[in-house]
Structures are given as C-alpha cells and as structure tokens.
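Below is the structure I would like to discuss, written out as structure tokens.
With one protein chain removed, the remaining protein chains of the complex are shown where they sit.
Note that the chains are named A and B in the order they appear, and that numbering of residues resets to 1 at the start of each chain.
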Amino acid sequence: MTEPLMQIRGLHLSLADLNARPLFGRAPQIEILKGLDFDIPREQVLGIVGESGSGKSTLGRCLVRLLEPTAGSIRFDGTDITHLSPQALSLHRRHLQMIFQDPMSSLNPRHSVLRLIAGPMRLHGIEGADAKAREVLDRVHLGRRFADRFPHQLSGGQRQRVGIARALALEPSFILADEIVSGLDVSTQAQIIRLLEEIVAEMKLTMAFISHDLSVVRRLCRQLIVLRDGQIVEAGETAQVFDAPQHPYTIALRAAIPLPDVDDRWLDES
Amino acid sequence: MPASTRVCAMVRLWLAGGWLLILLAAAVLAPWIAPRDPLAQDLFLERLPPFWFAGAEPGYLLGTDSLGRDVLSRLVYGTRIALIVAFVAGGAAALIGSVMGLLAGYLGGWTDRIIGRVIDIWMSFPPVLFAILLVAVLGTGLHSVIIAIAVIDWTRFARVIRAETMVQARMDYVASAQVVGRSRLGILVSEVLPNVLPTLMVLLSLEMGIAVIVEAILSFVNLSVSSDDPTWGGMIAEGRTQIHFAPWILIAPMVALFLTVLSFGQFGEGLKDRIDPVLR
Partner (left out) sequence: MSALLQIEGLDVRLGLKGARLLRSVSLTVDQGEAHGLVGESGAGKSMIGKAVAGLLPRGIAVTRGSIRFDGQDLLALPGRTRRRVVGERIAIIPQDPLTALNPCRRIEGQMTDRLIHILGWPRPKARQRAAELLEEVAIREPERVMRAYPHELSGGMRQRVLIAAAFVADPALIIADEPTTALDVTVQRQVLRLIRDLQARHDTALLFVTHDMGVVAKLCRSLTVLYAGHVVDQGDAGRIFGTTPHAYTRALIAATPRYDRPEESLQPVPPQVIADLDRDIAQADAQRRHD
C-alpha cells in the first residue's frame, strides 16, 4: 500500500467572528474545525459529508490552502503545506485544484470558456494551451464549439463541465469538488456524477468530494468521513458506513434521506 | 431584456452622447463656430434679448450681456473650460480613488483601516468650502480648480470601489484564480478590476458632471479662471446681477450646465449596460 496523497493531522481552524466585532482589540475567534485526522488515499474519491455548519467547506478550503489552518498539519505528497507562503505554495498550486459549487460565481463572467480553461495553463507555462484546452472540452463531453461562449450563455450543467475542465486542464494530482452537483437538476446531476466517475477512473485522480447528499456520496466515493460541528463523527469504507452506521448522527442523517418510494409512515418514524 | 427597454436605453445613450458630442465639437471648433469674439465688449449693444424676443439684433442669437458681449459666443468658449475640467479633474479623481479603493478592498487589514479612516475624515469636510479653501491656498486658475476637484472627490470613488471590490474579492472566481496559481496583483488586475469597471464608468460619468458644477460654483464665487475668460459659472454669476433686466444671460448657461450634467450621467449608465457582458 502506497502512502496516502494527503495526510491531515490534528487540523484546527479558527476564524474571526465578524458579527461580534468589538470597537477595540481583536474580534473573538470561532473554532470551526476542531482537530481532524484523516488520510486521502491515492486514486480514490473521498467523500466528505455533513450538514450546513459542519465545517465541510472550510475544511475543503484548507485542503487546497485557500485558508491557512490555525494548528495541525496537512502533508501533501510528502510535503508539509500547512503554513507555506503564497510564493512557496505556487509551486504546488497546479496540483491542488478545486471545482466550485456555483459555477456561475466561480467562472469570471467576462472571460470566454477558452480563456477560462487555457488561462491557468498559460500561467503555469504549459505549451499549446489553446489546443489542450479544446481537448479538455472534449474530455468533459462539452465539445469544442463551446470554446468561444461566455458563462452566462451556458446551462447549469454545461457551466459545471467548464468548471471541471478548468480543474482538469492543469493535470493536477488532487481535485477538491465542493458541493458541485447540489444546484443541478437530477438528470444533470446524474450526468455530472457519471462524468466524474469516468474521469477519476481514466486519469487516476485523487479527489475529495464534499456533499450534503449521502446518496450521491454512496455512489461515487469508496471512503467517506462524516463531519459534524467541525469534528469527524464517523469514517470508513462507504459501503460499511451505510450498511452499519455506528454513530447516532450518521444513522439520523441516513434516515432523513427521502428515497423515491411511496411510504406513508416514513414521516412518522423518529 | 425586453425590446422596448432596449430601444429606450439606445435612445438615452444616443441623446446623451449626441449632446456631449456637440459640446466636444463646440470646444474644439470654438474659434470657427463662435459668431463673435467672446471678450469683445460693445456698450451700445448691451443686454440685447435673444432672437425670439422683439428688439433682437440679427447676429446675436442668444442676445448680449450687460457689457454687450455675445452670449452664444461666450457659451461656446465656456464649453472648453467645462470639458477640460470634466475630463481632467474627473479622470484624476477616478484614478486616485479607484487605486485607493481597490487596494483597501482587496488587501483588507491595515491598508483598509488606514485608507478607510482617511476617507471618513476627508468626507467630513464640507466639499464646497474645502474647494474654496484649497483654491484660496493654491491661487486661482484652471490648474487649481482641477487639483481641488481631484483632491476632494477621489473619496467618492474610493468608497464605492472599495465596497465593490470587497464583494468581488469574496466571489468564487477570485478563489478560483487563486487555486490556479495567479498572483495577488494578477488577480486584482484581471479578475477584480474588470468586474468593478462598469461601476467605475458610472461613477466617472457622474463625477464629470459634478466637476462641471464645481467649476461653475468656483467661477460663481470668482475663484476659478480670471473673470474675463468665459466660463458657464462666471456667466451665471454675471447674469444673476441682471436677472430682472435680462434673464437670458442667466438662463442660457444654466440650461447648458443642466443638459451637460444630465448627459454625463445618462451616458455613463447607458455605456455600462453596453459593456457589461452579463447584461448584454
């Protein structure tokens, strides 16, 4: 067994409470992540599940170092990236990519699809960026004719494909996907999940998939962690966690998912 | 956007742009267009009414003022100073203000706190008084007027651009640019700036209108260019003393001022709608 791509140990993060900003002195800190330990194995998708306020998105932003952890460590491919400066981090940037929840707000509305995908490649000195960007468009089954369009001319599913293409273009070793299917219709959601499965298998990617939807995670991820109030309440093989959840919170979470079967008593079960 | 709204927006843009174009032409071609020398006095022809009144003299379309100078010619020459002030002072205020606003909004922390305090202090001075004070210190003249407007009005830009930048900086595409490895300055220029540009355009066009007014005010209190040189504000000040005998002296520059300020504002709004790909 090879070493995991990412090793997270004792991860803490506190942010200033902007609502309680005093006139003088420092704002009080709110502890959002309260000591997390887990690994992200190579060439797999790890599911990170939790409800709003669980800290899952904050954790995601720590993993790609958009946020700097307050304590603990993140080892990425053998390097400690916990406190790297922006300059030192830029060497690793290419390999730490992210797909955002809302492609409308993560894609600059003023840039064409081609520029959105090829821009980052040029920045990292990849040659033939335009040609490669067009290849990536094919890879996400969007097609080259979309190259000259702008984000607002695309449907939700197409925009999310651009978001995926943009992350893939740099051929990263790690991709974080933050709630990337939650705003989509079920049929589009199914297509995007299929696409992710295909890409992960073909490109041997390592991915962390953040979601509030356990059902989607069940399909896509081999392992998962369940987050609540900044702590991991349960972790393990997805199939195992679903078949025999240990923590009461996981049990409640699973029970609250409405399956598309008619069942009059479901609402009455506690 | 429904078709009717779009037509309205087009009409607005063209009307406003048309007026500004006329002004520009008047300013550049003043020596050729103006029927007479704006400074030439003729005390025998003082306070002639405009052409639609009885007793008008042919050749003096808008009449003459109390010294017998041709109002139309003074109005045409007045556009020069109005436009120079609008573009130079407005542009300078926009430049200083947006750089400050972008830095404060994007960098946050100490930079933001310092710039923010400076803006607060700056804006607590009454602007017209501040301008009069500045011009009094710098000495009268066109350059002082321009400096005064830029020094006072940059805060209008800084405040709005700072707020807008803060909103943009929290957008996912800024995070997204960070993830692909853009530098901070690169993100500011290529991600944030284009998105605050439409706001900047609107502010700038409003500011140009304001600059024209401020210059007129300073002329009115005799602190702008020398009182002989034709400026709209100077003409209004001069016309005020004659309001009971010759209201046209006052009305012509006021109408010009009103149309110009209105057109700058409308042109900016219209242009914003045209350049914004999200609205287009």
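Here is the rule we go by: a contact is a pair of C-beta atoms (placed from the backbone, for glycine too) under 8 Å apart; a residue touches a chain by one contact, two chains touch by 3 or more.
A quick note: this is a predicted structure, and the numbers were derived from the prediction, not measured.
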Where the missing chain makes contact, among the chains that are shown: A
Residue of A:His95, A:His212 or A:His247 in touch with the missing chain, whole complex considered: A:His212
Interface with the unshown chain - residue positions in chain A: 51-52, 156, 185-191, 193-194, 212-216, 218-219, 242, 252-254, 256-263, 266-268
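In the analysis below, only the chains that are shown with their structure count from here on.
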In the complex with chain B, residue positions of chain A that touch it: 61, 64, 66, 86, 90, 93-94, 96-98, 100-102, 105-110, 119-120, 123-124, 150, 152, 166, 170
Of chain B, residues touching chain A in the complex: 171-173, 175-184, 191, 194-195, 277-278
